[in-house]
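Dropping a structure here in structure tokens format, bear with me for questions.
One protein chain omitted, others in place.
This part shows subunit A:
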Amino acid sequence: MDEIIAYLPLILPILILQLVLAVIGLISLSKAQEVRGPKWMWILIIVLGNMVGSILYFVIGRRDV
């Protein structure tokens, strides 16, 4: 555990970037008028599937790209 805390400054940026990515995904989802499949499914995918989930949403989920 001590080791993890010692390396936290290194790992924190990744966590922050992942969080920002998920938030952008959710904002984009809330603004989108129509997406492929139900919206609640994409919310689950973005929240649970961290980076890959958000990428999937941006690449497959959006209709107007």
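What to note about this one:
Everything that follows uses one rule, which is that a residue touches a chain if its C-beta (ideal position, glycine included) is under 8 Å from a C-beta of that chain, and two chains touch if they have at least 3 such contacts; residues count from 1.
Assume contacts and distances are computed from a predicted model.
Not every chain of the complex appears here, and the one that does not is recorded in UniProt as "ABC transporter permease", selected from "Vitamin B12 import ATP-binding protein BtuD", "Menaquinol-cytochrome C reductase", "ABC transporter permease" or "DNA replication and repair protein RecF".
Interface residues of subunit A with the unshown chain, by the touch rule above, are 3, 7, 10-11, 13-14, 17-18, 20-21, 24-25, 27-28, 51, 54-55, 58-59, 62, 64-65.
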